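The other protein chains are all here in position, but one chain of the complex has been omitted.
Letters A, B and C mark the chains in the order given here, with residues in each chain numbered from 1 onward.
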Amino acid sequence: MAKLPAGTLYRGKVGMWSWVLHRITGVAIFFFLLVHTLDTALVRVSPEAYDAVINTYKTPIIGLGELGLVAAILFHGLNGIRVILIDFWRKGAKYQNVMFWIVVVLAALLFIGFAPRHLAHVFHWNV
Amino acid sequence: MSTPKIHHYEYDVVIVGAGGAGMRAAIEAGPHAKTAVISKLFPTRSHTGAAQGGMAAALANVEEDSWEWHTFDTVKGGDYLVDQDAAEILAKESVQAVIDLENMGLPFNRTPEGKIDQRRFGGHTRDHGKAPVRRSCYAADRTGHMILQTLYQNCVKLGIEFYNEFYVLDLVMVGEGKNKKPSAVVAYELATGDLHVFAGKSIIFATGGFGKIFKTTSNAHTLTGDGVGIIYRKGLPLEDMEFYQFHPTGLAGLGILLSEAARGEGGILRNASGERFMERYAPTIKDLAPRDMVARAMANEVREGRGAGPNKDYVLLDLTHLPPEVIDAKLPDITEFARTYLGVEPYTEPVPVFPTAHYAMGGIPTNIKAEVLSDNNTVVPGLYAAGECACVSVHGANRLGTNSLLDINVFGKRSGIYAVEYAKTAKQVPVPANAADEVVAMIEKVRNSNGTEKVAVLRKELQDTMDKNAQVYRTEDSLNEALDKIAELRKRYENISVQDKGTRFNTDLLEAIELGFLLDLAEVLAFTARERRESRGGHFREDFETRNDKKFMVHSMAYLTDKKAKKPADNIKLDWKPVTITNYPPMERKY
Amino acid sequence: MVTIETPRSPRSRKGAKWEKWGWLYMRASGVVLLVLIFGHLFINLFQNGIQAITFAFVAGKWADPFWKIWDGAMLWLALIHGTNGMRTIANDYTVRLGMRKFLNVTLWVVCFALIILGTLVITTFDPCSDPSVNQIADISIHCGK
Partner (left out) sequence: MSAETKKIGEIPSYKVTLFVRRFNPEDGQEARWEDFDVEVFGTDRVLDALHKIKWEQDGSLTFRRSCAHGVCGSDAMRINGRNRLACKTLIKDLDMSQPIYVEPIKGLAVEKDLVVDMNPFYQAYRDVKPFLIASDKPAKERLQSAEERARFDDTTKCILCAACTTSCPVFWTDGQYFGPAAIVNAHRFIFDSRDEASEVRLEILNDKEGVWRCRTTFNCTEACPRGIEVTKAIAEVKQAILVGRR
């Protein structure tokens, strides 16, 4: 019988890898959002419950995780705009490549602006 | 080895080949009769799709033109070996053929008024040779691609039944002598190795050309002349096989075609010193002279040491004076070929070119109803042929550019119409019980072959000898050399080996079978070329440099006989057939 | 490697053509979410920082209806956006129809459960109702005490 091909990795370019990243970041944000909705709901349970849970977030490990989350959101959000431009702007397809690098640079700049401050918060540095 | 499974079908019209001619026939036949199209390739893979330049029709959309002028050009271009009744039909029906395609959706380039645009092409002139005329209808430089796509699209629309990747290997004929009638074709299914017997009241052959007998060719790997070979093996004649067209502008060394449209749009051929040498050979229409003249002129430049390049073995096609916008709009694909395959930028550099084997003027003889002939005038009832595999003969000794796409549409359509007409009244000729036996034997013999010769080696030696001995310049000696070589290859062909013994997608097996057809056709070509001791159109004999109308104003008709060949080509019987002349008495061909 | 659904089985043309609306929604919500989420992150994590997030902080924010609407919109838009995105992904990587159905149903159930929960939390949240709030100085301002 006919066989299905075993795969090696397809060597797509920017378009494909940006989509892979968009997907991964989307999933990550989704799962965070589920948790985040639940933990925020604790405000209705009691302030103590809420603060107790939130305090467990204030450890360095979760803090670093949050850093990742922010990076994911930055990329996902900005790349989402790129995708929207490809869909709706006549020249979008032509400039998709350039736009990807703009997304990367913008996300990186925002991240660089954010990261030190966040780390300072997490590790109680005085800024 | 077990014998393959055999399947049976019954149709009114069976069409072999899904190129331009086959599908044009299917579009006529499909709605009126139970029709099957059998093709060794998926339809849109057919080589019609490679055609670039255009399709001739005297639409007179951009300048004055008439079908009579077109007829004259066709006759003259064919060096008067054209059957003029057929040429008249070709020219007259060309207008409708183009309109048909447009109405089916073909995206022709347009004039500012929105009509079909036309451009110049070699040998097409106004008022019997006064000046070049814009007669070629085109869709950028992918006219053939658009024709093939449009025809397939319309076949999809009509729900035509296709059997793709089915190799027809035999035609079943029943009866004796003049009463022989076609009954079925036998096809080998690539995917499974099964055999399929298609009974048909009418059977149309539209299997295209056989350029693969040459090494340097614009033709596809799959153009191995199976259909022509099958007909020949049935004892039916082949007409004008010595006339094979060499297209002037193949990419040097590769054979990939750069359309004549390049010259139609103003491209100029130059030799090593930059001279526009065509001015010497055809002072009035220069680079737009018919292909045989240009090809010979190029070969001559190279022979006399004026070739360009390190080995002085090609000439140059100069497009650098054309504005890049024109190149992009009108010749995008072929300039892309030059970039991809030779790394040459046509905007700024001339492109190395040399003649390439391109088109078979000869083939299966038919009349103007596309009916196949079993001798000079007897029709085989129910058997039709159209397209490059057929010889009506509208191309005579040399085909004009853009007349083939026209041919496949006009005579493809005709074959469909007349095949249906015949199938409406005729009875199916009963298919003999042993219909597939010959093919079974052939396949099993090749599959089980365990000799010492390699198919690819034999094929290469065949192609080399044909390029060397039967190309633009031919002599008695060179053709004898070719015939001797072919006889030797035939012997060695008995001792081949096929490595793939399987039943599924066994292309190894099919390449071996295709080589058999190539050998047959190369032999007929070399033989008829030897016997035609004159020069005419695409056939140029250095030992007989002029046209000899007294002796050779006739078509050659070659038959395979049962005789055991003691000498090379001994088993070919040669006959001659008069040319039909209506309005244009033969004259000297000058441009 | 995943094996793919045999593509020869005919495409089903039945059913409403939701896909277009889903596609449009992803884009429309995406643009709005960009503003909402980036704003949210800026205020919560950048200006205040994770250490400053406490019940009091939330209560303080939600004392202002503007932030209630902001966060409510974010909740709805993001959950539906995310769930629809997850649905696409599930459709891509599931082979069996049953599995696909199961995942889709699960996703939407979770999505709507959370939306209802979240909405209830936001709409019914009254920072002053909780007695302990009165001990937090800056909120008690809002509670009019």
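The criterion applied here is as follows: contacts are C-beta pairs under 8 Å (C-beta built on N, C-alpha and C of every residue); 3 or more make two chains touch, one makes a residue touch a chain.
Just so we're clear, the structure is a prediction, and the values are computed from it rather than from any experiment.
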Among the chains in view, which touch the chain not shown?
-> A, B, C
Which one touches the absent chain: C:Gln47, C:Asn91 or C:Thr106?
-> C:Asn91
Thinking of the whole complex, not just what is shown, which of B:Val168, B:Ala252 or B:Val472 touches the missing chain?
-> B:Ala252
Just name the one of B:Tyr11, B:Phe277 or B:Tyr314 that touches the chain not displayed here.
-> B:Tyr314
Residue among B:Lys115, B:Lys181, B:Arg306 or B:Lys369 that touches the chain left out of view = B:Lys115
May I ask you to list the residues on subunit C that touch the chain which is not drawn?
-> 2, 4-9, 11-13, 15, 17-20, 22-24, 91-93
Considering the entire assembly, which residues of subunit B contact the chain that has been omitted?
-> 41-42, 44-47, 49-50, 98-99, 102-105, 107-116, 139-140, 142, 145-146, 149, 153-154, 156-157, 191, 215, 220-222, 252-254, 256, 309-311, 313-314, 333, 337, 340-342, 352, 354, 454-457, 464, 467, 498-500, 502-508
Please identify, in ascending order, the residues of subunit A that touch the omitted chain?
-> 1-16, 18-19, 83, 86-88, 92-94, 96
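In the analysis below, only the chains that are shown with their structure count from here on.
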Report the inter-chain centroid distance for subunit A and subunit B in whole angstrom, where each centroid is the mean of the CA atoms.
-> 61
If you average the CA atoms of subunit B and of subunit C, how far apart do the two points sit, in angstrom?
-> 67
In the complex, the residues of subunit A that touch subunit C are 4-7, 23, 26-27, 29-30, 33-34, 37-38, 40-41, 43-44, 46-48, 50-51, 54, 57-58, 63, 66, 70, 73, 77-78, 80-81, 83-84, 87-88, 114, 117-118, 120-122, 124
Contact set on subunit C toward subunit A in their complex | 1, 3-4, 27, 30-31, 33-34, 37-38, 41, 45-46, 49-56, 58-59, 62, 75, 78-79, 82-83, 85-86, 89, 110, 114, 117-118, 120-121, 124-125, 130, 132-133
